[in-house]
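Provided herewith is a single structure, encoded as structure tokens, for subsequent inquiry.
With one protein chain held back, the other chains of the complex are shown just where they sit.
A, B and C label the chains in the order they appear, each numbered from 1.
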Amino acid sequence: MSGIGRQTWAIAEGYIPGGSHGPEPAMTSHETACLLNTGDETAAVEITLYFTDREPAGPYRVSVEARRTQHVRFNDLVDPEPVPRDTDYASVIRSDRPIVVQHSRLDSRQAENALMTTVAWSA
Amino acid sequence: MSGIGRQTWAIAEGYIPGGSHGPEPAMTSHETACLLNTGDETAAVEITLYFTDREPAGPYRVSVEARRTQHVRFNDLVDPEPVPRDTDYASVIRSDRPIVVQHSRLDSRQAENALMTTVAWSA
Amino acid sequence: MSGIGRQTWAIAEGYIPGGSHGPEPAMTSHETACLLNTGDETAAVEITLYFTDREPAGPYRVSVEARRTQHVRFNDLVDPEPVPRDTDYASVIRSDRPIVVQHSRLDSRQAENALMTTVAWSA
Partner (left out) sequence: MSGIGRQTWAIAEGYIPGGSHGPEPAMTSHETACLLNTGDETAAVEITLYFTDREPAGPYRVSVEARRTQHVRFNDLVDPEPVPRDTDYASVIRSDRPIVVQHSRLDSRQAENALMTTVAWSA
């Protein structure tokens, strides 16, 4: 059965704070793309990163198994290259099957953490 | 009269922090799906939870009476099984009548609370 | 000229914290519906509030002049009745002309304020 969602998503906001307070990894400043695949087949996902002053990076490849969610930390993306800290970026997420995407950030640069989230934009 | 909204919604982000600061229950770390039924008949809602490394849990059944809102704390879902803490999940919300769904989290793991919210994604 | 947006919007989350820290009115815990009328005629707006265990309240009437924005604090709605504090609610916003609606909350119950926002759901 095909899952719900769309195959192309965009997140125009992106920024991994360079500093953190609190125990790792839960309280490390991070940025996440939450991917949900409600379908019955694995979704092959490609993430491309856009910057202010250079050509895009990627694609970063992630697979989300049938009936699973993957909360992908941009901090953990290293192939083909790590995501720079303290740098503005944006992302496009393309999947070969329908998925749902939500964006969130935990910022723990100061002693108390701040959070934000939004559903991504679907094409 | 039929209410406004959709019958299928998804929230790709989900995580109930295991710790809290401040008076219960208002300041307990929690995650909420706010359900609004503006119609004139009760809406029967089923919530299914998706995880990273196991099959989905649920359905959890909630009913939202005519012209009412229910702010469902995922912390309180126990049947058919409690929602694990400190664990990534996602949710799909299906209703037999149109509803509107918004997602929010209060995180009070540190002394000062953080908040986030987003309208859910509607199929 | 007609403005951009929709005539019916819903915000399923709603909760005005009963307490605050910091100088009033900027740092008073509050919940806001930001209304934007980009058109060339005044928009007559009606807000209806939904609760968990009683019939809806309202309509509360607000007008947004041509080419203006009104950031309506739910705290300030008093006619036909004040909005209760520390109480879950939701809202539906109907306008006779297209508008755009965004929801936000500032929570200053603890010493440091928390923020959240989302575009409202448009019918």
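Assume contacts are C-beta pairs under 8 Å (C-beta built on N, C-alpha and C of every residue); 3 or more make two chains touch, one makes a residue touch a chain.
The structure presented is a predicted model; accordingly, all values stated were derived computationally and were not measured.
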**Complete:** Missing-chain contact among A:Thr28, A:Thr69, A:Ser95 or A:Thr118 belongs to A:Thr118
**Message:** Touching the hidden chain in the complete assembly: which of C:Ala10, C:Leu77 or C:Val100 does that?
**Reply:** C:Val100
**Request:** With the missing chain put back, which residues of subunit B would touch it? List them for me.
**Result:** 112, 114, 116, 118
**Request:** Kindly note down the residues of subunit A that lie in touch with the hidden chain.
**Result:** 8, 10-15, 50-53, 55-56, 86, 88-90, 92, 103, 105, 107, 109-112, 114-121, 123
**On subunit C, residues whose C-beta touches the chain left out of the figure** = 4-5, 22, 26-27, 32, 34-36, 38, 67-71, 100-102, 104, 106, 111-119, 122
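Here is the rule we use: only the chains that are shown with their structure count from here on.
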**subunit B against subunit A, contact positions shared by both copies (same if over half, else different)** = different
**Fill in**
Judged by C-alpha centres, the chain sitting nearest the middle of the protein is B
**Request:** Averaging only over C-alpha atoms, locate the centres of subunit A and subunit B and give their separation in whole Å.
**Result:** 21
**CA centroid of subunit A to CA centroid of subunit C, Å** = 30
**Asked** Got the subunit B residues that touch at least 2 other chains?
**Response** 111-112, 114-119
